[in-house]
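Missing here is one protein chain; the remaining ones are kept as they sit in the complex.
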Amino acid sequence: MNAQAIIAKRIARELRSGMLVNLGIGIPTMVASYVPGDIHVFFQSENGLIGTGPIPEQGMAHPTLTDAGGHPVTALPGASSFDSAMSFALIRGGHLDLTVLGGLQVDQTGRLANWMIPGKMIPGMGGAMDLVSGAKRVIVAMQHTAKGRSKIVGKCTLPLTSTRPVDMVVSELAVIIFHNGSATLSETAPGVSVDDVIAATQAQLKIPKDVREMQL
Amino acid sequence: MNAQAIIAKRIARELRSGMLVNLGIGIPTMVASYVPGDIHVFFQSENGLIGTGPIPEQGMAHPTLTDAGGHPVTALPGASSFDSAMSFALIRGGHLDLTVLGGLQVDQTGRLANWMIPGKMIPGMGGAMDLVSGAKRVIVAMQHTAKGRSKIVGKCTLPLTSTRPVDMVVSELAVIIFHNGSATLSETAPGVSVDDVIAATQAQLKIPKDVREMQL
Amino acid sequence: MKTVALRQAVEMIPDGAILMVGGFMGVGTPERVVDEIVRQGKRDLTVIANDTATPGVGVGKLVSSKSISKAIVSHIGLNPETQRQMMDGEMAVELVPQGTLIERIRAGGCGLGGVLTQTGVGTVVEKDKQKIVVKGTEYLLETALHADFALVHAFLADYVGNLSYALTARNFNPVVAMAAGTVIANADHIVPTGVIAPDHVATPGPIVDYLIAN
Partner (left out) sequence: MKTVALRQAVEMIPDGAILMVGGFMGVGTPERVVDEIVRQGKRDLTVIANDTATPGVGVGKLVSSKSISKAIVSHIGLNPETQRQMMDGEMAVELVPQGTLIERIRAGGCGLGGVLTQTGVGTVVEKDKQKIVVKGTEYLLETALHADFALVHAFLADYVGNLSYALTARNFNPVVAMAAGTVIANADHIVPTGVIAPDHVATPGPIVDYLIAN
């Protein structure tokens, strides 16, 4: 299994029936592919849809049914559509049970930076700041390192997305939980040791006695 | 013609095709009965309807199609319905071309009091404060006096509805226009002299040379 | 979303709860729920709604049964019993301009701390409120309202809790549905999932906690 699949599969295990969930682009989108068959999750797309389904069959796409990237999707039975004010009312108002986003850096206290690299890449924050500030639970899906450097850092050097700490980071190496300003190693991926994670992580991690192996 | 009919008929002459208009309860509601046949006005009801029509035929009332008092109305072709947030977005946001309200007092500068008499009657302001603050044009429909006392006063003794001055008062005696903090007698009702109006009015009125007779 | 019996739904509401109730002069108020609140003898409720309707209608029933200790409403003029209880000090009434009331509720549901409005500036409504100047214009800061329960009435509900409303019975319903910890919905018709077109859903299913069974 590649890194992205490990991350997406592990996050899918956090889903529960009835949850309203927003998935960001990239690895987060892949989470939808691993939803257990026995649960029903509502996926929100911030461009104005709850009940986003898979990519339409050949010839069945419609220009008014799209994901946040503008690409065709389907709507499942029970879907609802709405304007952007309502879409962000759902996000900012705490109605979203879970948001899964990509990350550039997460610091030791759980603060996320994921929307720009000054002087290099300024895509804009889109809905990320509202999602992190408003969702009940925030999970960051990202690879543990970039170009050999830890993305889980003592202090973010990139501009923050929000001062509200995220709840969990899932990487291809580990699950890290943030609580009361500190980071705890909760699980390691199959074949990865606690020492491997510590070595790959710049942030100070609390290591409990019972670090479990990630179930995938 | 009785006092109320004079007031309603005169105000109806202010209507123009395409206007979005909100009518308060009482005399203002009667304005709808005098809309000239050659114009099309959109009446808004603040409980969530544009395109309010007359009272339904016997047996055709529906509990979900009502005016702001909860009484059955009809919806004309081209009607639209919406929630209360949208209804007051239209009102507060300056989208209403005209609102016609009843009044308890209007002062010399055009300030209206129409929502309570301390210690006696406290119905609540309902939508009145938003209507007076937000509509493009505000006309007060009221009898000139109450128990022999002028309702057009030097200074309101009752709690204000808004500090935004109304544009016009139409009574059974006169049309008074408010502009730049002063009140001008614009028209007198048939059979009513300028002196009659001055005698019935506590507020200081500017009297131009060309006070016309109200066309009804 | 869970489907529950009327009695069970109302049993969840404790005395002293803060309720938001949909409806405008009783139109669009979940009468079944109101009746059951009266039957179960709830007390000391704070009710946030557009108005107190008339005696025997909508929120008016809760006034007559003396279930309400505080009402936050825009209009009480058509319910003499509300006026009496207010004058006699039996019930506290906070009168809020209608457009301000709906925005304060909306703000609560949308995660906004409040909104700036000119409505009420220079009137008794500005009492104890922060005034904020933006580009030379003075506004009142009107803060968000939240409730423990929202009681909403819809025209159609489906099996996942999607709600659609009819005409002037929509009014406060979709707005209060966003602003409460627990949302209890009653509908004229419960229809299979998929019957309500996505564009006609005004309250998405995940917002609704309990749908009252027929």
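As written, the chain order gives the labels A, B and C, with residue 1 at the start of each chain.
The criterion applied here is as follows: contacts are C-beta pairs under 8 Å (C-beta built on N, C-alpha and C of every residue); 3 or more make two chains touch, one makes a residue touch a chain.
Because the structure is a prediction, the values reported are computed rather than measured.
*Asks:* Pick from B:15, B:31 or B:50: which residue touches the chain that isn't shown?
*Replies:* Hidden-chain contact among the options goes to B:50.
*Asks:* Among B:5, B:25 or B:79, which residue is in touch with the absent chain?
*Replies:* Residue touching the chain left out of view: B:79.
*Asks:* Which one touches the absent chain: C:24, C:139, C:172 or C:210?
*Replies:* Checking the options C:24, C:139, C:172 or C:210, the one contacting the hidden chain is C:139.
*Asks:* For review purposes, identify every residue of chain A that touches the missing chain, sorted by number.
*Replies:* 45-49, 62-66, 68-70, 75, 81-85, 87-88, 91-92, 121-130, 133-134, 159-164
*Asks:* For chain C, enumerate the residues touching the unshown chain of the complex.
*Replies:* Touch with the absent chain occurs at residues 103, 107, 110-118, 130, 132, 134-135, 137, 139, 141, 143-144, 164-167, 170, 198-200.
*Asks:* Across the whole complex, list the residues on chain B that are touched by the chain not included here.
*Replies:* Its contact residues with the unshown chain are 18-20, 42, 49-51, 75, 77-82, 85, 88-95, 97, 133-134.
Everything that follows uses one rule, which is that only the chains that are shown with their structure count from here on.
*Asks:* Just to be sure I understand the contacts, which chains border both chain C and chain A?
*Replies:* Common neighbours, chain A/chain C: none found.
*Asks:* Using only Cα atoms to place each chain's centre, name the chain farthest from chain C.
*Replies:* A
*Asks:* Whole-Å distance, chain A centre to chain C centre, using C-alpha means?
*Replies:* Their C-alpha centroids are separated by 34 Å.
*Asks:* Averaging only over C-alpha atoms, locate the centres of chain B and chain C and give their separation in whole Å.
*Replies:* 29
*Asks:* Can you give the whole-Å distance between the Cα centres of chain A and chain B?
*Replies:* 55
*Asks:* Can you list every residue of chain B that touches 2 or more other chains, as numbers and ranges?
*Replies:* Not one residue of chain B touches more than one other chain, so the list is empty.
*Asks:* Which parts of chain C, given as residue numbers and ranges, touch two or more other chains?
*Replies:* Within chain C, the residues that touch at least two other chains are 106.
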